[in-house]
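Right, one structure below, let's go through it.
Here the complex is missing one protein chain, while the rest keep their positions.
As written, the chain order gives the labels A, B and C, with residue 1 at the start of each chain.
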Amino acid sequence: MQYQFELGMKVRDYECDLQGIVNNANYQHYIEHTRHEFLLSRGVSFAELHQRGIDAVVARLNMAFKTPLRSGDRFVSRLAMRKEGIKYIFQQDIFRLADQKPVIRATVEAVCLVQGRLGTCPELDALLLDAADASDNNGSVPAATPHPNA
Amino acid sequence: MQYQFELGMKVRDYECDLQGIVNNANYQHYIEHTRHEFLLSRGVSFAELHQRGIDAVVARLNMAFKTPLRSGDRFVSRLAMRKEGIKYIFQQDIFRLADQKPVIRATVEAVCLVQGRLGTCPELDALLLDAADASDNNGSVPAATPHPNA
Amino acid sequence: MQYQFELGMKVRDYECDLQGIVNNANYQHYIEHTRHEFLLSRGVSFAELHQRGIDAVVARLNMAFKTPLRSGDRFVSRLAMRKEGIKYIFQQDIFRLADQKPVIRATVEAVCLVQGRLGTCPELDALLLDAADASDNNGSVPAATPHPNA
Partner (left out) sequence: MQYQFELGMKVRDYECDLQGIVNNANYQHYIEHTRHEFLLSRGVSFAELHQRGIDAVVARLNMAFKTPLRSGDRFVSRLAMRKEGIKYIFQQDIFRLADQKPVIRATVEAVCLVQGRLGTCPELDALLLDAADASDNNGSVPAATPHPNA
């Protein structure tokens, strides 16, 4: 898999539920945050798009849960983006940092609403050119971020 | 204590953390939701106020944690409101339904921002008249809601 | 679709994000809570199962987002359950109460871990018999719950 972006994070205890593992809904938070940081790393702010009436919204989510994260675990959230028709498709996989074990594998399909109607979003399309560049890039992650300790 | 409003709720498992009890931050969620339902029961929508540029914001919170709630617990969230200067002060207490044991006791001080500046909010002031009525009411809760099972 | 269980809920404002709609991750919370309430309605406690070393864990989630919920919206969360091999498969759909518009459609695949190993869970299997009964039942929902106002 050719990823374009990755983000290091660490489990916060409040994200764990009574089973002692990260509650499933938090993986959706993790990958949403990863998408938004990916946009920001390319100069696109999700919040600013919203204020201009442009909303990227998720139309479909498919997520396989492989290994649960626990209190204190560090992990890397990786992302690749492509376009199919009007859909932006994000492959988003999370790996436990210690052993690179897959934690989740997710596919997210998003569409663009412009003033509430399905439309095109040049800001997101520009990221695709960037993706094409990345695929010439022999698998290196151009904007890999450091793995912060929190 | 003379309450003006109460709301029955039930712990949802995702609100419990690895200690097996409701994570403390969720009590802030519970009492925020109670305030907003109190407003709605008087015809005032927090979301609509925001769209009109009026934001009630919390300036100070004081919360004492008495008895932790656990998976499956039902509880009642009670509210009384008064005004001191420009501050709206909400006394918000939560009780476990089974035995009426106090769960938390909280005081919330809120102020009104109108187009981003400290101001007055007639919609909230109107609730105070209502509160004065309630205090003539011998302690009954005028708009008590049923305790739903979820 | 033949549902076995339904639960009425209402959006809480803290569940909405800066787009003014319910943040996607909260739909995972809603449907998790619905599964756990379904179990409870049949006398099975997710928290107690966990304490006995039995954990139902989600292996895969597929969710289509149809209509976003907003501040104040009431909704009904419906569930049907079946078994395929060792997997328990939950069809979980949420509808806006006002117009019965579909909000999300989700399929959740869960497996049972007994003392940490894949196993069978008689408590969950018992719910399937119940499901078979339901399917003789001409589509009525046997344990429909009231739609509380919060």
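Assume a residue touches a chain if its C-beta (ideal position, glycine included) is under 8 Å from a C-beta of that chain, and two chains touch if they have at least 3 such contacts.
These numbers were taken from a predicted model, which means no experiment stands behind them.
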Subject >> Partners of the unshown chain among those that are drawn >> reply: A, B, C
Subject >> Contacting the left-out chain in the complete assembly, out of A:17, A:37, A:55 or A:123 >> reply: A:37
Original post:
Which chain B residues would touch the chain omitted from the figure, given the whole complex?
Top reply: 18-19, 23-26, 28-29, 32, 47, 50, 55, 57-65, 68
Original post:
Which residue numbers on chain C touch the omitted chain?
Top reply: 13-14, 16-18, 20, 23, 25, 71
Original post:
For chain A, which residues lie in contact with the unshown chain of the complex?
Top reply: 7-9, 12-14, 16, 20, 29, 32-33, 36-37, 40, 45-47, 70-72, 145-150
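We take it that only the chains that are shown with their structure count from here on.
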Original post:
Roughly how far is chain A from chain C, going centre to centre by Cα mean, in whole Å?
Top reply: 26
Original post:
Once you find the CA centre of chain A and the CA centre of chain B, what distance in Å lies between them?
Top reply: 35
Original post:
Which chain B residues sit where two or more other chains touch them?
Top reply: 13-14, 16, 20, 71
